[in-house]
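For this view, one protein chain was removed and the others were kept in their places.
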Amino acid sequence: MRRFRAGWLVSSLLVPLASVVAGFLVGALAIVAAGADPLQAYGALFAGAFTNRNAFAETLVSTVPYVLLGLGLALGFRAGLFNIGAEGQFYIGALTGVFVGYSIHGLPLFIEIPAALLAGMAGGFAWAAIAGFLKAWTGAHEVITSIMLNYVAFLVANYLIDGANGKPGVMVAPNVSTPRTPDVDLGAMLPIIVPGSRLHLGLLLALIAVPLVWFLIERTTVGFRLRAVGFNQGTARAAGISVAQTIVLTMGISGALAGAAGIVQVLGLSHHMTDTVAAGYGFDAIAIALLARSNPWGVLPAALLFGALHNGAGFMQLETQVSSDLISIVQASLIIFVAAPAIVRWLLRLREQPVETVQITQREVETPVG
Amino acid sequence: MGRIRFVSGLVAAALMVAACGGTTGGTSSSCSKTFKVGQVTDIGKLSDKSFNFDANVGLKAAQSDPSLCVKGAVIESTSEDDYAKNIQTFLDQKYDMIVTVGFKLGDATLKAAQDNPGVKFAIVDYTYKTYPSNLAGLVFSEDQPGFLAGALAGLLTKTNVIGEVAGLESVPPVVHYVQGFENGAKFTNPKVHPLHIYQPESGAKDFNDPDWGKQQALTFIGQGADIIFGVGGNTGNGGLIGANEQGKMCVGVDVDQYLFFPELRRCFITSAEKLVHNGVKTAITNLVKGTWVSGTVSYNLKNNGVALGPYHDFDSKISASSKAKIKDIMTKLKDGSLSTGVTA
Partner (left out) sequence: MRANDGVDLAVEWGQVHALLGENGAGKSTLMNVVYGLVSPDSGEIDFDGNPVKIGGPQDAIRLGIGMVHQHFMLIPPLTVAENIVLGREIASAGVVNLDRSYRTVNDLSARYGLEVDPRQRVQDLSVGVQQRVEILKALYRGARLLILDEPTAVLTPQEIEGLFEIVRTLTAAGNAVIFITHKLAEVMEIADQITVMRRGQVVGVTTPAESKPADLARMMVGRPVLLRVEKQPAKPGSEVLRVDDLVVHDDRRQLAVDHVGLAVRAGEILGIAGVEGNGQNELVEAIVGLRPARSGKVLLEGKDITRRPTRDRLRRGVGLIPADRQRQGIILELPIADNLILSDYDRPPYERWLVRQFNTIRSAAERLVETFDIRIRSVDDPAGSLSGGNQQKLVVARELGTAPKVLVASQPTRGVDVGSIEFIHRRLVTERDAGLAVLLVSSELDEILSLADRVAVLYRGRIVAVLDAAEAEREHIGLLMAGAAA
């Protein structure tokens, strides 16, 4: 639809790709420093992520929450909202969703799954909307409020599952040796789509979410409003757009996607929830959205990359004893390169197109008519 | 959020070596069969300064023992959903035994053990009601080293007041240590008055609030305490720091903390040690030697699973009769003629 713009290729494809390569190079340095062979380590990483038995299915399992979370954050970024609270929204989404999931019984799966999903999304929406409200009406920065709400979310989950003051939590399952919620109803469990693996229907949900979020951002009035607010609040306001409402709505949708990631993870994998369910997915997703340049389609390969890293790390450690923490080094450094494209441009010897060229040449000078 | 079951703080440098170092020692050519043993950590990873780390020390010890013919490997879990997958990765590679660490892996370990009867499993700090024959739960009698350290404290206190700064009460090993310590002190000194406090649930600061720990120690010292037992990761370590600042005595936990806190050496009279590495190594040895034991396996003074640490700088300040008394208590705890009075 839109005319192809020069420079698009560089900024949207080349820079992220080069950043990934540079990230792996930095990781290789760390591997050498630890006394191992980077080729061997990366070989094992690749095998563990793609070629071992069930490895690709497991990579996709890890990719699912990353896609949903990445989409949520990318959407927020487009409105200029830096939602650092995806981790907490993931928790709350898992909590509200799992509550519905274990409270309903005996209904068909096409009712139970959507019910639990919607509950999870509603939980994430509401939780993120708190930070949206605070930003819209008090000006409190969403980075601060959403990150603080993470802690509140962790503690809410802790309280509801683990309990406090010696009393068990209200959501804890009876007769389990470690604190966790009851399993969700059989009908709410996401079916396995590749027999013999853990790959569940969540993958399809994530894949459907990509075009939906793209459509929402690029083709609907809601998406237009959030982009307008993201680019220029002053102009948006002067054009009659309610900036406050847009911020709350955008944070909410962003949180709903994070909440969806949380409940999909529960319905697809563990079927119950503990107080450490997310363990950093929400923070990794910030990197994914950045790597994707906030483009929903870009989220897909970025999430796959992170899923592969996440999944391959175990086998890499088994084979080469290079700590799985290495992938954090790779992730962190590729984010530095994404965030500082100037470094990558320099590495690629790409020159920024001059904004305008002015030629000053000698020309016959008009004699003023005086 | 992660809750730390095992309660000490170790030095990061040692961990880096453990986390990044390659495999050393191991299988010699004399081995007819190499036993492959894998360890799966919980999300605390090897850098937890705690049981993940110490279990790995045991695995490495087994590996470097030429008589055992063990090849070890570890996978650190980055999220809760990885537990089953990481166990499966070892199973796919035909490992003979898998060591898992902590209650978080309880469900995944049991399921894997049931599905793979040909592979041995051992889980640290966790027990089940019933076990398949290829699964062992390794638990440690923290009350015993607690009791011994308490007995020593009872002998050394001049004010007859001692204090314990502890981690979460919902974590059983913490309570075992504390109760053992108090019972031991009363055993050698009926006049002793023990004071204890457990850290309230505080999320991210669980086992990791040294300021709070120090504050509690100072409060106890204000009430006359002259020995502080720090039992609770960095929270407990805060207690030790408080005791050291006030020139009082202190007792370390889990490992010989004297070695890891040079700046606090002045205060350590001893440490109540829990030798997870011995437990892990023993379990591996049992497999190799064909003496596998399933079910709950308790590690205590008798099988060298727990210990009272060295006295170090206090060695010269403790009278021969006191040392003899401690030795006597140790013997009696070992042979069962004396009980710590703590029920697990």
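Chains here go by letter, A and B, matching the order in which they are written, and residues are numbered from 1 within each.
Throughout what follows, a residue touches a chain if its C-beta (ideal position, glycine included) is under 8 Å from a C-beta of that chain, and two chains touch if they have at least 3 such contacts.
Keep in mind that what you see is a predicted model, and the values were worked out from it rather than measured.
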Missing chain: touched chains present in the view: A
Chain not shown: contacting residue from A:46, A:151 or A:224: A:224
Omitted-chain contact residue, chosen from A:12, A:103 or A:242: A:242
Subunit A, residues in touch with the chain not shown (by the definition above): 1-3, 219-222, 224-225, 227-228, 231-232, 234-242, 356, 358-363, 365-370
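The working rule: only the chains that are shown with their structure count from here on.
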Centre-of-Cα separation between subunit B and subunit A, whole angstrom: 37
Contact footprint of subunit B on subunit A as seen in their complex: 34-36, 48, 52-54, 58, 61-62, 151, 154-155, 157-158, 162, 164-166, 177-178, 198, 265, 269-270, 274-281, 310-311, 313-315, 317-325, 327
For the subunit B and subunit A complex, residues of the former touching the latter: 1-2, 19-23, 38, 43, 45-47, 73-82, 84-86, 88-90, 92-93, 103-104, 106-107, 126, 128, 169-170, 201, 203-204
